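Okay, handing you the structure first.
All protein chains but one are shown at their positions in the complex.
Entry: subunit A
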Amino acid sequence: MNRITARKVAFNIHALKSARRTLCCSSGVKLPSEDRDQELSDKHGSHTNHPVHDVAIVGGGMVGMALACSLANTPLTKKLSVAIIDSNPALLSGDVIKKEDPPDPRVSTVTPATIALFKDMGAWKYVEEHRHAYFDKMQVWDYTGLGYTKYNARDINKEVLGCVVENKVLHRSLLSGLQNADSEQKIYHFKLNSMTTQPSSSSTPHGSLAKLELSDGHSLYAKLVVGADGSKSRVKELAGITSTGWKYSQNAIICTVQHTQENFCAWQRFLPNGPIALLPIGDNFSNIVWTMSPDESSNRKSMSELEFVEELNRALDSGYGPRPKSQLSGAPPFSWLTNSDRTASSADDLFEAAPKITKLASERMVFPLSLNHANRYASKRVAIIGDAAHTVHPLAGQGVNMGFGDAFSLSKVISQGIAVGSDIGELSLLKRYESERKPANVTMMAILDGFQKAYSIDFGPLNVLRAAAFQGAHYISPLKKNIISYASGEQRFPLFS
C-alpha cells in the first residue's frame, strides 16, 4: 500500500495544492444565519406584543397541569416555552393547602400506574405531604346478600391497589412540580375566547401558527394548542371536533363523611338503583359517590344532615337486604355456575361491614351521569386531552386516570417529535397521540358503560346471576387478577388478555 501511495504522490502535486486550498477556505464559508438574524428581528419586530409560545395549554385543571408538569420535567421538552391559560384562581401560587382545611369532596382514586408517572416527574412527593389514603383492599357486594368479593393488593403482588387523593391536592402537587422544575412557562389568568388555526397568509411572520384570543382582548401565538379545558371544552368546539355522548337518567351524590375507625379499604355496594362507593381519604374521612335516580338525588340532597347520614348507613350496611355470608370452606354457593378454582390468596377473606358513618364532613354535590367521547383527539395544531376528549361517570374512579394517561402520552409524543426536529403542531405527530390513547379510552368507556348498564338496573330475581358473577370473580383467580390489574391501570384489555 505504501508503495502505491509513494509512486502516485510524485505526479499529483497539483492535487495536493488544490486540496490545501480547499481546506484553508473552509472557514470562509458564510454562515447563513449571521446576516439573517438582523432581518429576522426586523421582520418580527412589529409583532412583539403578541407572545409566541411552543405550547399553549388551555385549561389548567388536573390534566392540563399534568401535561405542563410532565413537559417541564422531561429533558427534551423542558426548554419549550409553555403557556397555561386558565382563569381558575387555584393557579395563583399564593394559595396553599393547610392540614386543618376540611377535605375537598372532589377526590380521585389514582391508580398505581398514575402514581408511578407522578413519581417520574417528581410530583408525588408533594402529594405525600398532604392528606392521601392508600388502600390495599376492595370489597364489592350486593344488597341481596347473595354474594361478595374482595380484592387484595397481594393478589397482584402489589403494595397498594390505589390511592385516594383530593383533587385540590393533586392539582397543587402538579403546580409545585411545575414551579420547581427548571423550565419556562407563563400562566395567563384569562379564558380563551377564540382561536384561529388556518394560516392567514404565508407572508405574515407567524402565519402558520395558531392564534389565540384571550378574554382580556390580548392575543398570543402557539405552535401547538392543547385543549385541557374540561367537558365543555371551548378548544374542542373551536377546532370543530365533534363528539358522541349520551346521558344516563341517573345522578351521583358526592360528599365527604367521617367515621370512627380508620379505613384502608375501598367499598362498593350495589343497590337497586345504583352503586354506592366509600373511598378512604385519610384521617378518618372517606368520600361517598352514590348513584341513584334524579328524584332520589334531589330528595337526598335536601334532607337534613342527620337523615342523610342515616340513609348512608342503610345504603352501606343495614338497609335493603342482608349481609352476605362469609365463605370459609367447602364449595361456595355458586360453584356450579363458576366452576370454581379457589386459589386466589384472598379467597378466604371474610366479609366485613363497612365503617359506620358518624358525620357529614362536606356539602352534598349532585352530578348527572353521562358519557361523552370526542370523535377525534387532534386536528392541525390542536390536541385535546382529559375531560375535553372524554367524560365518564364517576363510578369506577377512572375519569382523571384516563386524562393523566392522555397527558403523559401527549408529552411523550411531543418529546419524540422534538427529538427528530418535527414541528410539534404537525397533524401526523399529533395523530400518534390519538392512536395511542383512543383505543385505550374507548375500551375503558365501553367497560364502564357496560358496568353501568349491568349494575344500575334492578334485575329482581335475576340478581342471583349478578351475585354469581361476584362469586365467580371472587373465586376464579386469573380472572380476578385481570380485573384488579385493569382497575389499577396496568392492563389495557381486561378479561381478554
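Heads up, the rule we're going with is that a contact is a pair of C-beta atoms (placed from the backbone, for glycine too) under 8 Å apart; a residue touches a chain by one contact, two chains touch by 3 or more; residues count from 1.
Keep in mind that, in the parts below, contacts and distances are computed from a predicted model.
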Of "Ubiquinone biosynthesis O-methyltransferase, mitochondrial", "Ras-related protein Rab-8A isoform X1", "2-oxoisovalerate dehydrogenase subunit alpha" or "Small ribosomal subunit protein bS6m", the UniProt protein name belonging to the chain not shown is "Ubiquinone biosynthesis O-methyltransferase, mitochondrial"
Only one of A:E237, A:E352 or A:D423 touches the unshown chain, namely A:D423
Of the candidates A:L76, A:V160 or A:V366, the residue in contact with the absent chain is A:L76
Residue list for subunit A contacting the dropped chain reads 1, 4-5, 8-16, 18-23, 25-26, 29, 31-33, 36-37, 40, 44, 75-77, 79, 199, 202, 205-209, 416-423, 426-429
